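Notes follow once the structure below has been shown.
Here the complex is missing one protein chain, while the rest keep their positions.
Let's turn to subunit A:
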């Protein structure tokens, strides 16, 4: 398993549309991706789990990636979250 902290910087946070884009983006990896905050842990394959974390702009989250492509996936996932604009 590999992990990294990242700060969500887009104005609406992981809101409906960004979360939907994020879930779709993760489908291209074989690894399982979890997102951890002070309040809990979400399986990122589920948009319901992601939305229920109510992750707002400025929140620092820990990404945990585990699976055969974890090493290549992690930096791509971090980059994706950082590049969210909305």
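Keep this in mind: a residue touches a chain if its C-beta (ideal position, glycine included) is under 8 Å from a C-beta of that chain, and two chains touch if they have at least 3 such contacts; residues count from 1.
What we mean here is this: contacts and distances are computed from a predicted model.
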| item | value |
| --- | --- |
| Hidden chain of the complex, named as in its UniProt record, picked from "Transketolase", "YARHG domain-containing protein", "Phosphoenolpyruvate-protein phosphotransferase" or "ABC transporter domain-containing protein" | "Phosphoenolpyruvate-protein phosphotransferase" |
| Which residue of A:17, A:41 or A:71 touches the chain not shown here | A:17 |
| Residues of subunit A in contact with the chain not shown | 7, 9-13, 15-17, 20, 23-24, 43, 45-49, 51-52, 54, 56-58, 85-86 |
